[in-house]
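One protein chain is absent from this view; the other protein chains keep their places.
Coming up: chain A.
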């Protein structure tokens, strides 16, 4: 009964706020802080949208989410699960869609608040509760941070620094989470079958950063981490010649930087024409292990391992004499295919139908071809 009473109270407060919204919007328009959607205006005279929300989560959303009972466990009050902790709530991501009401300045956080929010997510959530439990929550809230930058068309140093940190987090996640329960077995197999690219989110984020750097360059601002993130962008697009061509227009300090140079080395090791990939696998893995490859770069490269191994397996199986029942001893196979984990190696062999006997991997062709055929069937 007590919760029903509390519910009634919430409803009242939420409805009040909702009514207040329309008045608020009209006030903003009158004050010239918000564009009147009914009126046509010259693009040059459009009002620059500036957020004024000083909390990690706008007041309206806090009330609304409490009413809708969509409170994450990191936002609950310790003693009342259905009550939102106003100091710990963080704004969620809303897909911009038709029908969603236009955000008001009081719903959007200015850069200093966004920076503070990101610090909170990293130091008070991820660092305290661990990456595995928090990453769904954190990813959503980070996405909302990026959205607030976009809404205000903020592309300056603050936006760059925040996007950089978020990108690093995502890159690390792709590696740290790939063995966790969140990424299911079947998903892993799915990746094995398709051959993967780095996740879309990471790619998109790196793409925005590329644009920020280009803008900063025109504005004459030097970004200290430009080389690092240009190199991730390069590595995320192995085999893409257009990206490689763009790299030739990087400014010399960036182009010559050790990280970009290392990324370029991977590009020349991993060559693609159409769906045909040529790579010297042994050299590729040796370069991955080299100290000049940073941890995050290696995290990004991990997505290409499947393709590297697969295509090298095709090439190896096509260049042996099957009649002689060729075999490779497991340690050598591991060295060549870059496996450090025996279980992973066995899984790989099982997937491609390679039999393992007497601690040797028997090379054979048919299963590899079957895999190719099924891939073609899927493509068609």
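Methods note: a residue touches a chain if its C-beta (ideal position, glycine included) is under 8 Å from a C-beta of that chain, and two chains touch if they have at least 3 such contacts; residues count from 1.
In this section, contacts and distances are computed from a predicted model.
Its record in UniProt calls the unshown chain "PCI domain-containing protein", which is the match among "LAFE_0E03444g1_1", "PCI domain-containing protein", "Adenosylhomocysteinase" or "RAB6A-GEF complex partner protein 2".
When the full complex is taken into account, the listed residue touching the unshown chain is A:244, out of A:33, A:201 or A:244.
Within the set A:80, A:127, A:318 or A:350, the residue that contacts the chain not displayed is A:318. Taking the complete complex into account, A:281 is the one of A:281, A:306, A:330 or A:349 that touches the chain left out.
Although one chain is not drawn, its touching partners on chain A can still be listed: residues 241, 244-245, 248, 268, 271, 273, 278, 280-283, 286, 312, 314-316, 318-321, 324, 326-328, 332, 335-336, 363.
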